[in-house]
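This is the structure I want to talk about, given as structure tokens.
All protein chains of the complex are present and in place, except for one that has been dropped.
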Amino acid sequence: MTTPNRTDPRLELINTARSFYQKGWMVGTAGNLSIRLADGSFWITASGRSKGELLLSDFVCIDASGKVQASSIDVKPSAETAIHQILYTLFPEAQACYHIHSVESNLVTNFTPEDDLPLPPLEMLKGLGVYADNPSCVIPIFANHLQVSRIAAEIQQRFTNTSAQIPALLIRNHGVTVWASSPTAARNYIEIIEYIFRYMVGARSLGI
Amino acid sequence: MTTPNRTDPRLELINTARSFYQKGWMVGTAGNLSIRLADGSFWITASGRSKGELLLSDFVCIDASGKVQASSIDVKPSAETAIHQILYTLFPEAQACYHIHSVESNLVTNFTPEDDLPLPPLEMLKGLGVYADNPSCVIPIFANHLQVSRIAAEIQQRFTNTSAQIPALLIRNHGVTVWASSPTAARNYIEIIEYIFRYMVGARSLGI
Amino acid sequence: MTTPNRTDPRLELINTARSFYQKGWMVGTAGNLSIRLADGSFWITASGRSKGELLLSDFVCIDASGKVQASSIDVKPSAETAIHQILYTLFPEAQACYHIHSVESNLVTNFTPEDDLPLPPLEMLKGLGVYADNPSCVIPIFANHLQVSRIAAEIQQRFTNTSAQIPALLIRNHGVTVWASSPTAARNYIEIIEYIFRYMVGARSLGI
Partner (left out) sequence: MTTPNRTDPRLELINTARSFYQKGWMVGTAGNLSIRLADGSFWITASGRSKGELLLSDFVCIDASGKVQASSIDVKPSAETAIHQILYTLFPEAQACYHIHSVESNLVTNFTPEDDLPLPPLEMLKGLGVYADNPSCVIPIFANHLQVSRIAAEIQQRFTNTSAQIPALLIRNHGVTVWASSPTAARNYIEIIEYIFRYMVGARSLGI
């Protein structure tokens, strides 16, 4: 587990985490990022590490059955590993799953008591795969629970019944999560959804 | 197409795109930048590339007649190439055309249902060529359409009938575009117009 | 006092101060940071130095009894040294104490005339040690006085009577202070509490 190789996504995760940290999206050890390999295992950030300066030893590898496959001594997988796992199960094409905590992603979860948040008809939605004149689009909101397995179960239930319009979900007062078919696409999705949240916060403060 | 030479503007575009990306103006592959050469051809950013880390292969050269003159394999010109082209036709002195998507540039397009947005009488307008005590100035707003050629046609029609007061235009919920007689001037125009939009958003939120 | 050794925390303080300065939390020489050593002495930033470019000579070492133990010529300890000292006395496990002045930390002190400010039930509170579904949490607010010893005395009096729910306190119009069992934890606490303040400012401006 000491030197990364070509199928080891930890350097990519270290760089992405640093970039997200610098944007204020992963402060104080918040958030977690994972990338899935061809064999179905995935590397995820360890619990309680500052995301601006991750080391190769700050990751855990989870195998396809959900067991810890590799990790450094005294490192625990992210408390939200169960959410990553359920998303990889629900969306077989997903190869990356990023969860961050921007201020705006938390603010917008309080814009509605419903379990769906309508998004504004911005051109930027094209980057999330929504092509339409004046598009109508929502992002699902899930309740937050101290027990993460309960959040994961509710995600599984909902996406088993309803398909996801965009590859993103909100947990109330607990950030946004995206999944994508590549790490690059996941980073773009995070950037786009954060942009949309900033727009929504601005629009609401202006009454437009 | 591998090494840039003195008439190759790609390094300049790479640096400018990185700077705009870092300011949050070109997130998630949004926006497109072009520079026109003496022979009337122009280099434009390719579609779907992250603007914070463009490579020399992430550009397309369009000749004066609008055909792709040079590009790497599997690279498509920006979907908004038609807008750049019409602006270069309308404004023969333009040598650079930059289109970005800041949150503020989208918010201000909702400040009015009209097709012109009045700008506040800031000293900064001097940088856009407006010299007056207490200047009165507007920026045109165009409707957004899924079909970019329709946007381009409306730009052509309007600027054929009316001259542009400042070298900038808005597309509703779809960012701002500037043109200038040099890449440096275009970058300054973007910075100034973004500053003015930030001011307008702040002023409206404060009721001033 | 010229070269730092393994028990010399000045390089850590220089890096943390630069990072906080760049985030806008220690502008114009504002704020002060200290780290306590095993012998009970602590190093604290000197008064009146720009926090973005501290040198090894911009610190003072205060011994356990509160006397200056080591310092460069013409360097005075931070005017708020008395607050650090009282916090180290009140919380024997504390090894770091960071005081910063963000705009948001000052704004929120005006949200209530009471001496306690309720915090919103964000997931991020976990990073401050608050584990609960829908947690109820407050941060104490102290009055600001020109005489720092008066502030320190009021902190001592209050925390002698009441335990601290989270390791942080506000002084009205005078920033936030955290203490922690390690420099890394103190930095994380600052990042988390600042995140919460940004959320609170945003929420109030949106009426949520």
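We just call them A, B and C in the order they show up, numbering each chain from 1.
The definition used in the following text is that a residue touches a chain if its C-beta (ideal position, glycine included) is under 8 Å from a C-beta of that chain, and two chains touch if they have at least 3 such contacts.
Everything numeric in this text was worked out from a predicted model, so none of it was measured.
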Displayed chains contacted by the hidden chain, counting the whole assembly: B, C
Touching residues (missing chain, whole complex) on chain C: 24, 27-30, 50, 101, 103-104, 106-107, 110-111, 144-146, 171, 173-175, 201, 204-205
For chain B, residues in touch with the removed chain: 120-124, 127, 131-133, 184, 187-189, 191-192, 194-195, 198-199, 202-203, 205-206, 208
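Please note the rule applied: only the chains that are shown with their structure count from here on.
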Chain contact topology (line, ring, star, complete or other): line
Chain closest to the middle, measuring from C-alpha centroids that were averaged per chain: A
Euclidean distance of C-alpha centroids - chain A vs chain B, Å: 31
Euclidean distance of C-alpha centroids - chain B vs chain C, Å: 44
For chain B, residues contacting two or more additional chains: 205
